[in-house]
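Missing here: one protein chain of the complex. Every other protein chain is in place.
Labels run A, B and C following the written order; every chain starts at residue 1.
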Amino acid sequence: MQNVAVIGYGYWGPNLVRNFMNASTTNVLYVCDQSEDQLSRVKNLYPTIKLTTSLDEVLADSEVDAVSIATPVNTHYELAMKALEAGKHVLVEKPMADSSEKCKRMIEEAEKRNLTLMVDHTFPYTGAVKKIGELSKSGELGELYYFDSVRVNLGLFQSDVSVLWDLAVHDLSILESFTDNKPIAVSATGIAHVQGKPVNTAYLTVFYEGSFIAHIHANWLAPVKLRQTLIGGSEKMVVYDDLEPTEKIKIYDKGITVDPSAANITEMRVGYRAGDMWAPKLENIEALNSLVTHFVDVIENGTDPITSAESGARIVRILEAATESIEKNGQRIQL
Amino acid sequence: MQNVAVIGYGYWGPNLVRNFMNASTTNVLYVCDQSEDQLSRVKNLYPTIKLTTSLDEVLADSEVDAVSIATPVNTHYELAMKALEAGKHVLVEKPMADSSEKCKRMIEEAEKRNLTLMVDHTFPYTGAVKKIGELSKSGELGELYYFDSVRVNLGLFQSDVSVLWDLAVHDLSILESFTDNKPIAVSATGIAHVQGKPVNTAYLTVFYEGSFIAHIHANWLAPVKLRQTLIGGSEKMVVYDDLEPTEKIKIYDKGITVDPSAANITEMRVGYRAGDMWAPKLENIEALNSLVTHFVDVIENGTDPITSAESGARIVRILEAATESIEKNGQRIQL
Amino acid sequence: MQNVAVIGYGYWGPNLVRNFMNASTTNVLYVCDQSEDQLSRVKNLYPTIKLTTSLDEVLADSEVDAVSIATPVNTHYELAMKALEAGKHVLVEKPMADSSEKCKRMIEEAEKRNLTLMVDHTFPYTGAVKKIGELSKSGELGELYYFDSVRVNLGLFQSDVSVLWDLAVHDLSILESFTDNKPIAVSATGIAHVQGKPVNTAYLTVFYEGSFIAHIHANWLAPVKLRQTLIGGSEKMVVYDDLEPTEKIKIYDKGITVDPSAANITEMRVGYRAGDMWAPKLENIEALNSLVTHFVDVIENGTDPITSAESGARIVRILEAATESIEKNGQRIQL
Partner (left out) sequence: MQNVAVIGYGYWGPNLVRNFMNASTTNVLYVCDQSEDQLSRVKNLYPTIKLTTSLDEVLADSEVDAVSIATPVNTHYELAMKALEAGKHVLVEKPMADSSEKCKRMIEEAEKRNLTLMVDHTFPYTGAVKKIGELSKSGELGELYYFDSVRVNLGLFQSDVSVLWDLAVHDLSILESFTDNKPIAVSATGIAHVQGKPVNTAYLTVFYEGSFIAHIHANWLAPVKLRQTLIGGSEKMVVYDDLEPTEKIKIYDKGITVDPSAANITEMRVGYRAGDMWAPKLENIEALNSLVTHFVDVIENGTDPITSAESGARIVRILEAATESIEKNGQRIQL
């Protein structure tokens, strides 16, 4: 049984509290938020939870085993370091921090103290993304050719981070969960349509070793909501639409066949293969619920974390490089 | 009445012949193709048309007013120049040529001889794209923010030109038809999954003066066919799906409202506007049919061409720069 | 301020309690259910609400102004009558009762005591159905021709009532909310695929005065969930898809034009009209929330109820007749 304190009760905090309360292996001792108003919302729902505006009070309580941080990204580093220094395990909201350098220090701190440090990327815990992972790792998709994702909607303009840090971060965590290919460079373009606001429309290409490529299109200014991902493999291809109520994953027995026997390379013949499509039944459990129980499993049994701090740091590094590339009009930035 | 010779009777030629035959203002005198087999397909359908494998025979016939060239792109320049030198008006298949330098010379030749030179970009003649043009030019969309197009399918790998020259060329002609914004630079990325074959998956960003940006995603290796275009404006936004049987164009009264009265620029508030959507009834006439009659109108009355040689040349210049940018991993290329 | 007791805390009860608690004009004094387990679920969420298994205790409390009944349909009559006799206003779950005769007595009892008796048909309180009502009553649709609804899914087989009482009841309440046409007869067919279980696939035609007709297709044994309604009018037609996240209502400027000037009636020419489609922005408020505040408004200000007991009784009468028609293989049953 892990006693948890949830820091930050804004948009995501309530979901963390609900799942930590429902899980049989966790219990919420504290909810900590700077706003009394936010805290008052907890009282009715969970009369047993202690409410405080003081992080120190939380960290001072030796009964607290772990803290879950759901505050603005620019505060992640400071809060996580404090918690680690106080000997608490940490689950930090994504993105892990606002710089890869800070991520590095967080990882060092956690390792030094033998504490668990994980990032709350929820997509890798969904039935759909788990299925993509199985298909990829079992080799059913064959050699991976590309990952292409469109994640757009009429979304809240944030004042600090760009649309990539807000939306593309999800696709980067999905990529981490199904491929071991190493990203080596990025090229990104984008634009800020509101002066003084961050980039709200952005296009990110991530280059990998070999012939795998990923592209993410993120937009806060779209008339319709789209969550549309194509994954191309040499054997099979996947269409993943997170807005589909049931058939989120469609697997196509489609691809190309290359005939190298042709006279010379430019003569090489490319044929087609088009077969059945199927949509596998997906595990239907709340992702955050799996994450919470997995977090405890990592703490107590040292299981390999699905969304490790190292993975979280790689994602932040890509976002960092993408930001630089946008400023340089698409110039390739090495990772 | 214009007497036309159609050069090349492969994939597109039959459509050109049919439309030139059906139009009341044009008549097809010749179909010219290097393959007797192809020519034989014409005989049954149109017993009256002369068939030949010799371009010279066609160009020598003073009764021929115009030639329509539907051959591989790398032959466009040579065939078009010959036709112009023989004093014939020319309608050339898209892309106009395989280099912007060649386009330049074709334009000079046509101007020197006061001949009409047009490019057969068909999309600008469809009811859907015409409607986008009206919405844009009437100011109904407000200031244009972005154009984003996904044009993917399991398509034929060409041996000479990349997927951008094959698919993105359509989106570039659509862009030319509804905005006067000037493209100033491009950044593109892409990959060739079959060694020795051209790039089959590509992402092209076109930078424009002001805060308008265009992005085109072209892919020959996708499990599903998508023709999905988003156009964002300050007043309204458009979703254009060419695969929709009837409602190809959906106009959303959606956008953002910016409150500059805020203390300082970074405090600037961004609010939302979400209203009705409507799908206007679209003109339902074959695009190529409009193009053919328009071509005659340009020849006979000097009307401004909708798909002018200048526009075709700009498109080739963008494709040229995009090819260079892909080789340079996304580096910005000035136009 | 109305003090409410919610009777029955199964599937729907929690929604009633939540909305009665959230509304500024209502307060929940009691939740009554025969199962202690169900009651225990209330304690954590709403520590202030009194919990009891005894209806008499609830009805004996003079502080209780109204009761909301969310128990199985075969208990509605007895519970509602008791509540009315105890001088309480009543909101009863749909269908109002299991026979039109019982509905009649409930109405008489409420009238005798000047108490409010309403039925909890929620659809008429949704933004989508309200919009259909406006379009119909403003005459924008013209003369109503037909209502056609498909409401199917892989649903729970109930042991007492047929699929019509479970699903078609929603469409009948939608019909009541937008047309004043009077239903005069029904013809229904259906089948029970599980011996000893109620009809799980049924087709109901409702005949109205004039040339309006309604058809409802309800099925508990469908592979996909469909909520698809077509409404045909002489001026405009509506497609209502409740599963669409935003564009639930699409209005088509389509129809036919009849030319009566033709020689004789059988020569009468029928032409087409096809114009724009638009999807109006819909009010986005929880239907049950509107219902709850409306219920108070009816009690306190005698406003005309949107889902009156009379309307609820007409719906039960149609379901009753449909059940008889199914037994008689589609024979027309007068209402």
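Just so it is clear, a contact is a pair of C-beta atoms (placed from the backbone, for glycine too) under 8 Å apart; a residue touches a chain by one contact, two chains touch by 3 or more.
From a predicted model like this one, the values you see are computed outputs, not experimental measurements.
Although one chain is not drawn, the whole complex shows that of A:184, A:243 or A:274 it is A:274 that touches it. Only one residue in the set C:222, C:282 or C:335 touches the chain that does not appear here, and it is C:222.
From the set C:81, C:213 or C:335, the residue in touch with the chain omitted from the display is C:213, counting the whole complex.
Although one chain is not drawn, its touching partners on subunit C can still be listed: residues 145-146, 148, 150, 152, 154, 157, 159, 185, 187, 189-197, 201, 203, 205, 207, 211, 213, 215, 217, 219, 221-224, 230, 232, 237-239, 250, 252, 254-256, 258, 265-268, 270, 272, 274, 277, 325, 328-332. Those residues of subunit A that touch the chain absent from the view are 247, 253, 274-281.
Here, only the chains that are shown with their structure count from here on.
Look at the CA centroids: the one farthest from the centroid of subunit C belongs to B.
Sorting all chain pairs by how many C-beta pairs they have in contact places A-B at the top. Subunit C has its Cα centroid 53 Å from the Cα centroid of subunit B. Annotation: 39 Å between the Cα-based centres of subunit A and subunit B. Under the contact definition stated at the top, not a single residue of subunit C touches 2 or more other chains.
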